[in-house]
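Every protein chain but one is kept in place in this view of the complex.
Moving on to subunit A:
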Amino acid sequence: MIEIENVRKSFGQLEVLKGINLTVQKGEVLTIIGGSGSGKSTLLTCINGLETIDAGRIVVDGTDVHAKGTDLNKLRRKLGIVFQQFNAFPHLTVLENVMLAPVKVLGQSKAEAEAMAVKQLTHVGLGDKLKVYPSRMSGGQQQRMAIARALAMSPAYMLFDEVTSALDPQLVGEVLDTLRMLASEGMTMICVTHEMKFAREVSDRVAFFHKGVMAEIAPPEELFGAPKDPELKTFLAATH
């Protein structure tokens, strides 16, 4: 369970998160939508402790992320995150990209890590690309590799930050299919996305962020079907 309690975060004068309250249950798929600069990415990076917070708490399975004694490196093992930029490690093959953290961070044997990597890469449809360097792959393939790389750590939660935004339109589908597959398998996910159709399909709940505030949160039928927040109405009108 991820519990976000009254979280505030500023960059200098700019308050980016203005008291966010949100709880994500095990097995839930939450999508976050909202305009540019509304604080969506910042929230995700606060959840895995890449960013600090100024007030409030974020608790993951009972561990307060921003408390003094928290071992963030250990906590991050259970929080997979995939970014808009694919962040493939260019000097490593696809297989090596996925094996690196399990070997170096989890201390798995090469054989163990390789078996897991092959499994995850096959799962995302890259079973035939093991020995290929990322530069030889399309953006969609690189992004699926990044997903497999996160999954190889056996995380309890997956955070996705606009993972299709940097892709050519014809490559978006394959990555969304991968996310759909994970959702159907019961992975707990928080997906920041601009793909409304996708959000409507996979989400248990959809949250709308506006200027650092979570202006509305509801199941997709309700949020898209009968939006209450005026900003949300404007936002949805603009995206259709």
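We take it that a contact is a pair of C-beta atoms (placed from the backbone, for glycine too) under 8 Å apart; a residue touches a chain by one contact, two chains touch by 3 or more; residues count from 1.
Rule of thumb we're sticking to: contacts and distances are computed from a predicted model.
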**Prompt:** What is the missing chain called in its UniProt entry, if the choices are "Amino acid ABC transporter permease", "Pyridine nucleotide-disulfide oxidoreductase", "N-methylglutamate dehydrogenase subunit B" or "Transcriptional regulator"?
**Reply:** "Amino acid ABC transporter permease"
**Request:** Write down which of A:63, A:85 or A:165 is the residue touching the left-out chain.
**Result:** A:85
**Asked** Looking at A:29, A:58, A:95 or A:150, which residue reaches the missing chain?
**Response** A:150
**Fill in**
Residue list for subunit A contacting the dropped chain reads 48, 50, 73-74, 76-77, 79-81, 83, 85, 87, 89-92, 100-101, 104-106, 133-135, 146, 149-150, 153
